[in-house]
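The structure appears below as structure tokens.
Apart from one protein chain that is not included, each protein chain of the complex appears where it belongs.
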Amino acid sequence: MDKIRASLLKKSIASKIERRGKIISLTCLALIILVVFLIFYFVASRGLATFFQNHINFWQFLSGTQWNPGTTGTNGQPAVGALPMIVGSFLITILSALVATPFAIGTAVFMTEISPRRGAQILRPVTELLVGIPSVVYGFIGLQVVVPFVRNTFGGSGYGILSGTFVLFVMILPTVTSMSADALNAVPRYYREASLALGATRWQTIYKVVLRAAIPGMLTAIVFGMARAFGEALAVQMVIGNATLLPQNLVSPASTLTSILTMGIGNTVMGSLQNNALWSLAMILLLMSLVFNMVIRYIGRKGKLNNER
Amino acid sequence: MNAKRIDKIATGVLYAIAAFVVIILVALLGYILVQGVPEISWHFLTSPALSFEAGGGIGIQLFNSFYLLFLALLISLPISLGAGIYLNEYAPQNTITGLIRTTIEILSSLPSVVVGLFGYLFFVVQFKLGFSILSGAFALTVFNLPILTRSIEEALANISNDQREAGYALGLSRWETVTKIVVPAALPSIITGVVLSAGRIFGEAAALIYTAGQSAPALNFHDWNPFNISSPLSPMRPAETLAVHIWKINSEGIMPDAKAVSAGASAVLIIAVLLFNFLARWLGKRLYKHLTAE
């Protein structure tokens, strides 16, 4: 028995190192997974308490439009309807991704295909710098510049989905741009050379070859951008108005899951219904980003297949 | 329409888009800098903050930001490097790996306030670390791991397989190939990833409010023993960072010069990120040369 063990272990120094390396890197990954599960467990255990301890109907939670956990709503149950926030989060995320994507991809193409030199010298450093601006600062610029602009141009009080979209657009632009540029850079050079050799113009090469080869990478970039938009709290909270009402239009005050969560959590007591209801919002946030990720992954896989055929 | 014409138009449109984006970004930066730079002075950068009188500085907050960044990177970089290596070099391409990737992406989409509250209950209360730099660094690690892992994995994936095959042909094990050939070759992109995540750490407020705390007790800058509570190096002291400070004075500040302090602090934050960018790039270049050309 010992002999076999010894001979197995003694194979070579390289294989020892190899095994050690594999174990080290696997441990690191396991650690991350552990953290994710801890957070999931933690959010779920608090978030589910609303339904199991406080006996709130789950569908009522999803479809209700009244949010005031401390009081009872019109139907005699505590008013914990999260629909306005869910709609708000969804709208603002999708809209800002819709606005940001063409700009981000256009800029990324410019950075990698049209003028790599200028891209590397000006655009890249600037975009990377912007990632470091705290969201509070974005929020304040939004408050000073975007809100009055929206108020004077589109009417209303200026607070609402539209202002939030503009602020998030600028916030996620750097992330999506630099990640899309990475994806484009990862497309092998010979793809471009082959296309150009066939007589295609630069635009044809970009449009028909490079962009298509980079689709999965760019989708990931958009997911990351949306994820940031989705989870963003402090900046959105300043410009969206935080009214727990279903948005009537793009300029009426609305709210997102994160804005209500951030505002309320300090004012509630651990274990009370008000607090649990906020954790349920966090849980919805997790579930929704799960769905998002899966959808985009599915699209990405499809795009890849079509591409290879 | 002929292809050349379309090519010209498309190029023009791309130029316009890039120019538009640059204008937005530069205007944003300019706005912050123009408002903030006039407030910056040596006194502002070095003196402690005042809670209700004018003339406070951001000295302690600035130091806290850098120290916290350093600690957070010290913890998160090795972990995400290991995880990135495993995901790119060892992990089989199957459903489980896909699931793990999804998990990591979901972690990255967690709102930072949830990360902060998790850190609060887990590190501050459960592990009894209190409101401290250490709790803050752990929370930032949680916040930072997914994005760093992702960018390291991508950096490794972009190294062509020729390099790995060359390593194997020399009789190196996979681990040696990765650590001696692939990682050094991927270093510039890894550095970019680190710089990006460092920027995010630097600007993060929500995750720190409940972990590193929102107070900056006076520090004794002559005492560099990390075991003393008033030492700047002590990991167990509460530490308000620059971003948290900006958030705090904007929301509850009652000092008469709150606006000026906040504008100045924002500008300092941006300049610090900028300096950090340059430094990391320069260091990366040196390291790259050292590891590959020799």
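For reference, chains read A and B in written order, and residue numbers begin at 1 within each chain.
The rule is short, and it goes like this: a contact is a pair of C-beta atoms (placed from the backbone, for glycine too) under 8 Å apart; a residue touches a chain by one contact, two chains touch by 3 or more.
Everything that follows uses one rule, which is that contacts and distances are computed from a predicted model.
Between the listed names "Sarcosine oxidase subunit gamma", "Quinoprotein dehydrogenase-associated SoxYZ-like carrier", "Phosphate-binding protein" or "Pyridine nucleotide-disulfide oxidoreductase", the UniProt record for the complex's undisplayed chain reads "Phosphate-binding protein".
Within the whole complex, the absent chain has one touching residue among B:151, B:192, B:250 or B:266, and that is B:250.
The missing chain, though absent from the display, is touched by one residue of B:133, B:258 or B:273; that residue is B:258.
Residues of chain B that touch the chain left out of the display are 51-53, 125, 130-131, 209-210, 213-215, 217-218, 223, 225-229, 238, 248-254, 258. Touch with the hidden chain on the side of chain A covers residues 68-71, 143-144, 147-148, 151, 157-159, 237-238, 241-245, 253, 255, 262-275.
Heads up, the rule we're going with is that only the chains that are shown with their structure count from here on.
We define each chain's centre as the mean of its Cα atoms; on that basis chain A and chain B are separated by 17 Å.
By the touch rule above, chain B contacts chain A in their complex via residues 3-4, 6-7, 10-11, 13-15, 17-18, 20-22, 24-26, 28-29, 31-32, 78-83, 85-87, 89-91, 98, 100, 102-115, 117-118, 121-122, 142, 145-147, 149-150, 154, 157-158, 171-176, 178-179, 189, 192, 195-196, 198-200, 202-206, 243, 246-247, 250, 262, 266, 269-270, 273-274, 277.
Per the touch definition, chain A reaches chain B in the complex via residues 14-15, 17-18, 20-22, 24-29, 31-33, 35-36, 38-39, 42-43, 102-103, 106-107, 109-111, 114-115, 122-123, 125-137, 140-141, 145, 170, 173-174, 177-178, 182, 185-186, 200-204, 206-207, 223-224, 226-228, 230-234, 258, 261-262, 265, 282, 285-286, 289-290, 292-294, 297.
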